[in-house]
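Inspection log for the structure reproduced underneath, given as structure tokens.
Only one protein chain is missing from this complex, and each of the others stays in its spot.
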Amino acid sequence: MQSQPVSIFERAFKKLVPGGLESVSRRGADIMSIAEDLPETDVAIVKEWIENCLAENGGQVEARNRAALLGRAYLKLSQTGKIRFFGLLSEQFGVEESSVEKAIDHWHKADANRKTTAAQALRKALEPSRIALLKQFNGVPSGVKFLVDMRDELLNFCKDYPALKPLETDLRDLLATWFDVGLLQLEEINWNSSAAMLEKLIAYEAVHAIKSWNDLKNRLDSDRRCFAFIHPNMPDEPLIFVEVALVNGLAGNVQKLLDESAPTQDINTADTAIFYSISNAQRGLAGISFGNFLIKQVVKRLQDEFPQLKQFATLSPVPGFRRWLDSTPADRLRELPGGEKWLSYPPPRDPDPANLVDPAGGQQEAIMKLAAAYLCTTRPGNGRAIDPVAHFHLSNGAQIARLNWLADTSEKGISQSAGLMVNYLYELPKIVHRSERYTSMGVISQSSAIKKLLK
Amino acid sequence: MQSQPVSIFERAFKKLVPGGLESVSRRGADIMSIAEDLPETDVAIVKEWIENCLAENGGQVEARNRAALLGRAYLKLSQTGKIRFFGLLSEQFGVEESSVEKAIDHWHKADANRKTTAAQALRKALEPSRIALLKQFNGVPSGVKFLVDMRDELLNFCKDYPALKPLETDLRDLLATWFDVGLLQLEEINWNSSAAMLEKLIAYEAVHAIKSWNDLKNRLDSDRRCFAFIHPNMPDEPLIFVEVALVNGLAGNVQKLLDESAPTQDINTADTAIFYSISNAQRGLAGISFGNFLIKQVVKRLQDEFPQLKQFATLSPVPGFRRWLDSTPADRLRELPGGEKWLSYPPPRDPDPANLVDPAGGQQEAIMKLAAAYLCTTRPGNGRAIDPVAHFHLSNGAQIARLNWLADTSEKGISQSAGLMVNYLYELPKIVHRSERYTSMGVISQSSAIKKLLK
Amino acid sequence: MQSQPVSIFERAFKKLVPGGLESVSRRGADIMSIAEDLPETDVAIVKEWIENCLAENGGQVEARNRAALLGRAYLKLSQTGKIRFFGLLSEQFGVEESSVEKAIDHWHKADANRKTTAAQALRKALEPSRIALLKQFNGVPSGVKFLVDMRDELLNFCKDYPALKPLETDLRDLLATWFDVGLLQLEEINWNSSAAMLEKLIAYEAVHAIKSWNDLKNRLDSDRRCFAFIHPNMPDEPLIFVEVALVNGLAGNVQKLLDESAPTQDINTADTAIFYSISNAQRGLAGISFGNFLIKQVVKRLQDEFPQLKQFATLSPVPGFRRWLDSTPADRLRELPGGEKWLSYPPPRDPDPANLVDPAGGQQEAIMKLAAAYLCTTRPGNGRAIDPVAHFHLSNGAQIARLNWLADTSEKGISQSAGLMVNYLYELPKIVHRSERYTSMGVISQSSAIKKLLK
Partner (left out) sequence: MQSQPVSIFERAFKKLVPGGLESVSRRGADIMSIAEDLPETDVAIVKEWIENCLAENGGQVEARNRAALLGRAYLKLSQTGKIRFFGLLSEQFGVEESSVEKAIDHWHKADANRKTTAAQALRKALEPSRIALLKQFNGVPSGVKFLVDMRDELLNFCKDYPALKPLETDLRDLLATWFDVGLLQLEEINWNSSAAMLEKLIAYEAVHAIKSWNDLKNRLDSDRRCFAFIHPNMPDEPLIFVEVALVNGLAGNVQKLLDESAPTQDINTADTAIFYSISNAQRGLAGISFGNFLIKQVVKRLQDEFPQLKQFATLSPVPGFRRWLDSTPADRLRELPGGEKWLSYPPPRDPDPANLVDPAGGQQEAIMKLAAAYLCTTRPGNGRAIDPVAHFHLSNGAQIARLNWLADTSEKGISQSAGLMVNYLYELPKIVHRSERYTSMGVISQSSAIKKLLK
């Protein structure tokens, strides 16, 4: 994840306020001169400035210009300064209790005819005044990205300063409205995309790191596809992207898939699309989910382009498996298929590469059985699969189709997933049904191969 | 104003739900078979369907597909059917009072630490459930335009069915967030724009009707500019657009400006940009204002392209003048400059073209003095100019610079504005100051020419 | 056909020579001051100027700037002035005979090893010096269009001034190289195309005139397609375009096809693509043929987009039929099927609308039989069909598939084609074979329906 360089905003703000500070207001010089740690006296200046933005004296356009200038000042703040700035917004620009009390009173007294209007008025009274300021920030080019990055910082601060949480929630709600999936564009990314866009793939890829421009080029070869959701106001920034390989049959090994020296598949004979990586690119949009929509829109797009495709599946890690294996009590493991056998191996019992490569080590079957059990385990309270990736795909209506041995032998693959990878299968006609059954009843759809492992 | 043809949505929905109704749900056939007047039994079907959309069983993607199907059914409804549909949304998918009561209770009891969270929860409880459905509609291509057109219809119905007002307000608030001016794009429209875009200018121009494609081409000639705000999700639809003529000195006659046979101005020697028409294009966005932003961004754009420009002004109608003149009591008129003289003329005293053309009619001075008085009259309560166009430009920080005699001799021009037009002058360094003084104190900036008329 | 307005070149030239005339040369003022009729003294100035362009003193860039200035001067010339200008180019900037003689001599003396080089040198010597000047003209924006329009004028002058023919031929050869069909782009034209492009379709349509923007919009509806060849250096100018209707079965009436009130065909069920109009747009490119390539590339494009299409056919006029019918001696007609009957009708024997509408007039069969005979008649000398449209499609490998009665009842349709239209069928697998047999042996492929008429 990467924030925009300050200079981009600087340039944008300058363009917006071409006359310089003085053209915005007599006080323009003041706001730009605040110290980076935002000491008490400067907080007062900022407070007055914000009030000025909200008052909209001289018109909305000018108020937004003032907000833009404030944004520019914000970018110069240190960590401490930013925390103080957010603190100011949290404490002083929230909800006025007396107004809320009055609006509640109105609502209670309203007769049936006026109930709805009173409810709307109460809702208005409950909207913190800072929200208007946040909206004003988007008035600059790059303003939306500015807010996304601001939330990224806020999320960091919230850990230590829980009082900032409500502000963070306000910002999330605002972004959630703007980043409604219906307003996004699905874009194909390929070697003809701009370098500005492509370098972000390299920076943001979270599942299987992209090592170089050559690695990237290989992933955009003629037998590959890459799609991203784009917000029209952040045209060079992927929000989330998925990498797809067109292959024959289910792919069971990610290193093979990413091997730059492997021959290119003839896409006219490919029958399977493998989604082998899906990455969120904006930490500032955490909690606003796009993945489900992305996968399904991409499936539709691929079907249009390649009518011969018969299967859509993922090649996914099992990121919580090793931790679960190490932390589950022996009693509990013993009850599971493969558990007894696993425990009978002499320590060290970790599935390290050396052991894994040697099937004579005999651990393979035990590990795979335990992994299948892990994947199909749901949390008693909420019926959700304990593996987060499994939960994501099962909610979307996928089936656990196949477990692959020695499928990701990278360090991360071994240490988190014991080298295993899963194919989740998206069978279009069954998606709704499976999603419903999983969501409402915790039923996990399993292929016969998985069922066999579970015995 | 023009709604999108039904067929566009139809096509979009079909693309979204390629497998046909059955793929969405067993009930797909039901929702598409509702009668166009939406009788009681069908209302029940729709209600259940909406509950289904909101429940998101089978996942968000599928819920949106169901909402899309509902949107498709909506388009087949008659007026009556639509009113019933909106009635259902208003009555059944609003706010649950008991939840609100509970949330109020929580808020009252919350200690300082939890007050904000409780306020957020109360705000959530006050959000009508239908809002989630409205958002789901945008999940189709053309979905945003669909909602804009839906509000257009709602606004019509609200006159007779005030109970629909809260629903209309919900929709307005949602659209106001999406159509935030910071998210819009300023686009230059010219003869290289698509015919699909240009035919909308012809349809939407509200001030001086565009008579033909030739008339339009003339307005897009090398000495003209046209700019529009565009929403990225409605790329072929202008939201608002302004037409500009590059001329020498203030233009004082709109027919001359629109004369197709007039020679083209050499733009290298033009010193003045005249904004002679500004039209809102989407009735469904009524109450969400863009005009102020549009004018100021266009001024900035023109300054960049033509550094030699010295003046930015409008050529605007005085739409309420004749009505005011006819309805103001004689006593009141007599007190105004020009009033006595005007009343001394034998009836008919209407400024009909024949009289107007004959300056020997002698009415010119009296009428211009009265018009100046009219323009500078503010409403006692709120300090706003009584002429709506004057109010708009004065709020933006413009000055009333010049009144032009026989400036619009079209039927509409004569019958509303007595043939007069005004130049409102935008002097950049003075805009903020003038806007502030007008907004806070009702002070109307007048040129010396106007001041003279007022004596 | 339409020439670019002078102003476009003016602007382009100004841009090219921003410093004004003086920056090009001390003599810049001279060339721009030549009189529009180009009297003798000014011819001398032009001559010297051209010599200067060809000499490339000061570099190629400057030479092209000078040529651009000359182009600008050319545009101000009257008809007389242009004729003199072309005369100058023809007489003074051709081939130098002495150089040719010398090069011939060299060639004759060259031994086998040097023969080819000598041939190349001779070819160089035979290239008129004016060709270098013509190439220099393209150095301005719009320069290619400038040359196309120049040839348009030349073609007109050549009728009266045959001495200009060699110059015209030089220009044609140059344009033929630049407009090689491999360098053109196939572009789909639709309602999202620019108005600048679309107005040219209206201007250039040569077969069935486009009456209005509404008529045009109807021809670009969802069940229609329009394709054009574009040259990358004239991006807003179609070179040739074809209009296609997607229908069910062969269409037999062009008025029905163009009826704006007719319902739109569901393109998913269409099985036939009818090419109902093909127009050359640039008279200046006369003799450089694109039609054959356009039709075949469009067929390929349509097959990709609509795999369900089963037939590709034209709906074409029979433009020479009436003239042939009126000018063929009775003896000759009598020998043809239908001829005897036709001659037995009492005069007037012209197929006027009144008679045509009344099948009881009994002329239908006779006329159709004669039309079939006409279409299948080839010129003794060269084996080419005497109808030019028939010859075009037969060369391309099409079959004469069907004659349609009362298919074009416009005035032009009646007076040229007796209201008849023909479907020429393009059956892809047979195109090569049919084209070869027609071209080499004059064999005309006929459907059984046509064969029946010929009996």
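In this document, chain identifiers A, B and C correspond to the written order of the chains, with residue numbering beginning at 1 in each.
Basically, a contact is a pair of C-beta atoms (placed from the backbone, for glycine too) under 8 Å apart; a residue touches a chain by one contact, two chains touch by 3 or more.
Keep in mind that this is a model prediction, so the values were computed, not measured.
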**Contact list for the unshown chain, restricted to visible chains** = A, C
**Request:** Touching the absent chain in the whole complex: find that residue among C:N233, C:Q311, C:T328 or C:S410.
**Result:** C:N233
**Prompt:** Which of C:S395, C:S415 or C:Q446 sits in contact with the chain that's absent?
**Reply:** C:S395
**Request:** Kindly state which of the options A:A112, A:A195 or A:A330 is in contact with the chain not pictured.
**Result:** A:A195
**Fill in**
Cross-chain touch to the chain not pictured, restricted to C:N156, C:Q265, C:N292 or C:Q311, is C:N292
**Message:** Under the stated touch rule, tell me which residues of chain A contact the chain that is not displayed.
**Reply:** 7, 191-196, 198-199, 213, 217, 236
**Complete:** Contacts from chain C to the absent chain lie at residues 18-19, 23, 25, 57-62, 64, 94-95, 97, 100, 104, 107, 115-117, 119-120, 122-123, 126-127, 135-140, 143-144, 165-166, 169, 174, 177-178, 180-183, 185, 232-233, 292-293, 296, 300, 395-397, 428-429, 431-433, 435-436, 439-440
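Following the convention adopted for this analysis, only the chains that are shown with their structure count from here on.
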**Message:** Using mean CA coordinates as chain centres, what's the gap between chain A and chain C in Å?
**Reply:** 57
